Structure formats: structure tokens, C-alpha cells
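Below, a portion of the complex is reproduced, with chain positions unchanged.
Note that the chains are named A and B in the order they appear, and that numbering of residues resets to 1 at the start of each chain.
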Amino acid sequence: MLSYATKAEMQSLFRSVSNWGRWGDNDERGTLNYLTTECAVAAAKLISTGESISCARNFPVDPGPENPTPALHHMVIGGDDPCAHGIPGMEVSLDFIGIAYHGLASSHIDALCHVFVDGKMYNGIDATEVRSTGARRNSIMCAKDGIVGRGVLLDIPRLRGTEFVDPTKPVTADELSAAEKSQDMRVGEGDIVLISVGRDAHRAQHPPKPGEATTLAGLHPDCIPWLHAREVSVLGSDAVHDPVPSPAPIENWPIPVHMCGLAAMGMHLLDNLYFVDLEAACVRAKRWKFFFTLSPLRIARGTGSPINPIAIL
Amino acid sequence: MLSYATKAEMQSLFRSVSNWGRWGDNDERGTLNYLTTECAVAAAKLISTGESISCARNFPVDPGPENPTPALHHMVIGGDDPCAHGIPGMEVSLDFIGIAYHGLASSHIDALCHVFVDGKMYNGIDATEVRSTGARRNSIMCAKDGIVGRGVLLDIPRLRGTEFVDPTKPVTADELSAAEKSQDMRVGEGDIVLISVGRDAHRAQHPPKPGEATTLAGLHPDCIPWLHAREVSVLGSDAVHDPVPSPAPIENWPIPVHMCGLAAMGMHLLDNLYFVDLEAACVRAKRWKFFFTLSPLRIARGTGSPINPIAIL
């Protein structure tokens, strides 16, 4: 039994959850292979009220401890100069957005090229395939037709009877199983698993102070074999899956869920989602499973994309 | 009967399709009000094979006649320097994207603040509410929870028995009705109507030459009352709805569908979609209606968003 505390144990875990070669040597979809059209059809049957709920945060233009390189939102033409095009009768406004979407502030999807372990990404591809001109392999384009399936929300604060997960006490695999049971469902093949750590409730009580190091609750590495065994297709969090900072650092393994999830399993990750509205709706509906869909921007050679995933109840 | 040829006629048309005040003086959703949760529930029943299809073009980084201000895609950290963060074992790549998404190249949604007529946008709000710091009214945030409903594809080249719509012969309201019939369906309240002009087939045969003025097929203004009468919620096109250039210019009314659609009706527009894959799937499935969903990035004060809409059959 691994304690997930040493480099050697992590290497062993990495190998044990590796899907390299599982779907062919040229596969770039990883665990999206679990997410079949049958999953989408089954998920559609979960739509009952038709209520759609965004699971994204606002485009993060405001600087702050969790957003050191804010996104750009600039008007190109505003309502004070709408005729700037010079075409009679043409009155418009338009704007520009810019974002380095990885990090702790933007709701985004990580492509499988986002993280390397020992110089390799998913399916054994070399890191150097991600060049200064973009990712030639494992880009986000494998998800260009959207990700559609059953979303299941595991509400860990609800399980613990707290408002939020204490950043020093990561979520364990046993808790994932317990959350399933308490929410009367079972995570299965192809599910899009959303694990709430109550980030926003935590932030409301502990607003990030300028001088304070960021803390975000996350998963214990023992969740990794659980996610692997359940054949989860995509993993989402209101934080970033890996605790920040790690309460139990492992030598050379700073972000185990990212490293094993993206690089070994080929499991796309959704970071910095927003679950406050969804949680409330789930409680109202007394169910934590729903139709879930997101579509990355079609960024050829991209390492991911900003997203606005939608849950439909 | 209007011929839609003069400024006076367009002003009359504008008034006749205006929804200002229809859903309250503070409404910012416009015809999204037609798109109820019931529409989403009904649309979900259209999911049969579970096949999902992107209706977006790739992020437009390549300059060209239709893309004079290309989007930016820059690596921030590539695979040649994955340890740049300096945290032992942290090996990542990440990138930056930037885009002024309006125009002819990017698949995007127009917010209701994108176009003004005589200094006013939807619901009579002054253009000056769109400031250099962003849109205080009628921003894209009204669609933050996603747009979910029945998509219907009106395939005009198929109706005409051609590969693409001739840019000099705009699509008429009669053709919209004829397309419905030939595709065995009827557009109704809340539908997300996608009108294909075969832009990509046209481009394949007439690749835009550097020196050539851009031409894009579009709708005749007489489609506007048709869309209004049918209570369409959202209108999408593989081009930009208004012909470029107009084969029958109207004084001071350069873009009638944008002007009446956005400013009078409050109907969000989806520009520069990609229908080649969807059309093929519809032909295979012998149906042109499907579950359709898109979610803009949550750009507070944004005039729209790049999007990747998904049709699910």
C-alpha cells in the first residue's frame, strides 16, 4: 500500500495509473475515450427542469494575490466614437480580450500538453513537441467538438459538515466514496467529476490578503487511483485539484494530481470552476448529477482554453 | 409592403420589429426571453446519437483579407524551458491568447451593445453606456449561464441546389420558409436559427485573393420580419448575416440584420460559424434540428465573446 509520501511511491503510482498506449500509440484524447456518445445520450436524460447554470468565474481582469498576471479587457471602439469605421450609419462598439489562462484565477481546461513528468507528456510524447510556436501534440484540439456527458458534483464541504475544505486537510479517496453514497449516486465510466472544496465560501471568510500566501484546498494523492479505477473522463474543481501549498510536500512531485492526471492518465482537468450556483441548484433539486457540457476555443496548438462550462438540470 | 430599399423603409422596419419595452424597461436579454427552460427540455429530447459537433472555426491567428487584425497565440512557457517556474519537479507549458473577436474571422457572439442605431442600442439605451472601460448595459453577461435550446439549420445552398449562396443574391424570407418545408420542420418560438450560406464551399472555389475585396453572402432585409414573427431567440450564420458588400446598399443602413436584429429586436447574433461538419451530419441523420448549446466567456462589460457552439444530434 502506497502512502503517497515519497518520490518512489509517486513514480510507482504514476506507472500504475498510466494509460500510455491504452488507446493506441497516437492517441491524444486520453480519458476522453471513456466519454462515448452513449454517455452523452444517457446524460441528456438527466435534463428535467432545463435550468442551465454556469460553472465559470468571470474573466479575471482584476489583479490580486491569486491573479498576478490579470487578463486584459480593452475596448477597441467604445460608445464615445461609434462611427470610427467611417461607414455612414455604421455605429458599433467592440473590444479585445487577452489572457494567459493557466494559473489560479481563470476557469480553464488544461490540455494534456500542459504538464510534463521527466520531460514526457501523456502517451510518452516528448516535452519538446510543445515549441515556442505551440503544441504539436496533445493540444486542446482533441476536445474541439466539445465535452458532453454526465457531470457529478462531489460536495466535500457538505460531506464534512463544514463550509469549506480546510486547505491543510486534503480530500481523500475515502471521502470521494463517502460523498457518492451520501449523495446517492456512484461515479462510473466516462463521468465528468466535479469536486467542490468550497473555495468561494473559504474566500468569503478568508479574503486573500495582499501579503498572504495563497492557500487552496485540494485532493490527497490517494484520490488518483480512485479516479483511475472509476474511469473518470474529466476532472473539475473550484480550486486547482492539487492543494496550494501542499500540506505534505513530496520530493520533486509538486502537483501530483496534475502530474498523474494529465501526464499518466491523460485526464483533462478543469481548474478554477465556480460551484456556488450549481451547489445551490443541486441542493434544491436533491440531486448532484446533471447534463454537463463545455467547449474549449479551437486554439490550434493550444495548451488549453478559457471555458464557461454549463450544467443543465 | 416595404421593399427595404430606402432609409425611410428601414426606419419603419426597425420600429415594426422593435422589442423595446416588451420584456420591461430594464431588460437586457431581448429575444433570449423566448428561450425558456421548457425549450431546453424539449431540445434535450432531440439528442439521439449523442454525436457532438463543433460549429466554430479555429482561433484565427493567420492574417488574410478576412482577418486584418489576427488573433494572438503566444507561448508563455514552452517545452524547451518547462522548469521555468523554478519549482523542483514542476514541468509545464502555458500560453497566452488575445483577440478582438468581432469582424469576419472569429466565431463569436455579438452582445446587444455591439451595434447602435442613431446612438441607441437595444431597449433604448444610449451608446455612451458603452464606455472606454466597457459596456455598463447590454453586455454579454446576460448570457453567462449559457444558451441552450433547439438549433435548426436552414441550408440555403441545399435549397437552391447550389454549393453556396451567390453573394450578390441574398437569402430571402421566402427561401427561409421554403427551406423549412424542404427540411420538414417549422421554426418556432425560442429556436436558435442557423442559416447556412455555404461560405466554406464558396471559399474553396473562390479562395480570397489578397487584392480582392471580401465578399460574403447574407440575408435580404425581408428576412428580418420573418425572424421577428417566428420569435427566434438567436440567429447564427457561417458568414455575418449581412451581405458583404451589400448588393443593394441602403442609405445609412449598412448592416440591416445587425441593426434591426441587435438594436431593435434584441436578438443575439452568432457570426462566422462553421457548418461544414454539421451539414454533413444533418444530411446523414436526415434531420436539421438538434440540441444546440454555446456559452460565452463571462466577460463583464464585454461586447460579446469568442465561442465554440456545439450541436448534439
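Things to note:
Operating definition for what follows: a residue touches a chain if its C-beta (ideal position, glycine included) is under 8 Å from a C-beta of that chain, and two chains touch if they have at least 3 such contacts.
In this text the structure is predicted, and so the values were computed from the model without any measurement.
In this structure file the homo-oligomer totals 4 copies of one chain sequence, with 2 depicted.
Just so it is clear, only the chains that are shown with their structure count from here on.
One simple way to say how far apart two chains are is to compare their mean CA positions; for subunit A and subunit B this gives 28 Å. Put simply, subunit B touches subunit A in their complex at residues 36-41, 44-45, 47-54, 56-59, 61, 72-73, 75-76, 78-80, 82, 87-102, 107, 113-119, 126-135, 144-146, 148, 251-255, 259, 291, 293-304, 306-310, 312.
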